[in-house]
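One structure, as structure tokens, below. Some questions next.
All protein chains of the complex are present and in place, except for one that has been dropped.
Now for chain A:
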Amino acid sequence: MALELDEVGRAVKGQVHIQPTTLTLDKGTMNVLLGPTLSGKTSLMRLMAGLDAPTTGRIRWHGQDVTGQRVQDRKVAMVYQQFINYPAMSVYDNIASPMRLMGKPRAEIDRAVRETAEMLKLTPMLARKPLELSGGQQQRCALARALVKGAGLVLLDEPLANLDYKLREELRAEIPKIFEASGAIFVYATTEPEEALLLGGRTATLWQGRVTQFGPTTEVYRRPADATTARVFSDPPMNFLPCDKAGGRITFADGAVLPAAGPLADLADGPYTAGFRANHLHLHAASPSAMGFDCTLGVTEITGSETFLHITHGPDRWVALVHGIHDLTDGAQVRLWLDPAHIYLFTPKGQLAAPAAYAMAA
């Protein structure tokens, strides 16, 4: 009982939208597609839904080949980023429409519509038209229509992206609860790593039409298989710094030296790229082993209780996310501290050589 993509790829007019991808989504799981805009999240979803036909590969649903099957005959539901409802129908008729098309008895439809509306807090709005509702309610109406169908595969394409912050948090908390009750395969596309972590389940990271890694969300976050995955699954993106390992010591591009301990000790000598997340850079040494980097400050962004520092370190551009408000003048020299336990090492080809020690411990 699963959706299987077997080497599924799509190219339009010679342009590759989705590189051949093999994925198995199990029944009753929440699957997050994480990637920046244009990374192919929507394209992959449209292939899963059957709205587009793959140019290569097969799609199987419960072991049955459904490649090229009409979308009407698939048991899928989809919610778009834009609030898509049928504007000419009332909310009740909107939610009821997929069931009516299945020819369900009137009483069953009525019961299911009212139940779903109750769950999504739409009961008082049933008689209204979708365009008379607020954005959050419109999107809930679309969610209700997707849920009531009882589809085995529910595709949510950045469903919360067009909502304001408050509503987004509220709905994001509700979605996993709703999903648990339905037992369907959920696929949820998002650009925000934070959203993927909050939703849990399994995450597939996408980069330029390629699934770079697929696995349990926290696992992908802690042990990204390569530098691309690490960059996609960090917000702001991961910072990188070339380094060299020789004779039990790691020498960084700016001359800093780190004794190779823990998981780093077993690595072969040679060039590597060190990666670390923005929130692991500090303005003060947090531990005695912390390494200091001299950087030039570009721009400071203060967001309430946190400060983003856009900095350059030699030829590299980094971002640091530090707690508290720091009023630093642009162009100033700052020394930023990094605990070696937060360093990932990647091979020159971008494969993960050693995960950060803190991720191993967690």
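Throughout what follows, a contact is a pair of C-beta atoms (placed from the backbone, for glycine too) under 8 Å apart; a residue touches a chain by one contact, two chains touch by 3 or more; residues count from 1.
Going forward, contacts and distances are computed from a predicted model.
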Choices "ABC transporter permease subunit", "Cation acetate symporter", "4Fe-4S dicluster domain-containing protein" or "2-oxoglutarate oxidoreductase, beta subunit" - which one is the UniProt name of the chain not shown: "ABC transporter permease subunit"
Given A:Arg145, A:Arg168, A:Arg202 or A:His280, the one touching the chain that is not displayed: A:Arg145
Sole residue of A:Ser97, A:Thr116 or A:Thr203 that reaches the chain not shown, by the stated touch rule: A:Ser97
Options A:Gly28, A:Gly68, A:Pro87 or A:Pro348, residue touching the unrepresented chain: A:Pro87
Absent chain, residues of chain A that touch it: 49, 51, 71-72, 74, 76-78, 80, 82, 84, 86-89, 97-98, 101-102, 142, 145, 149
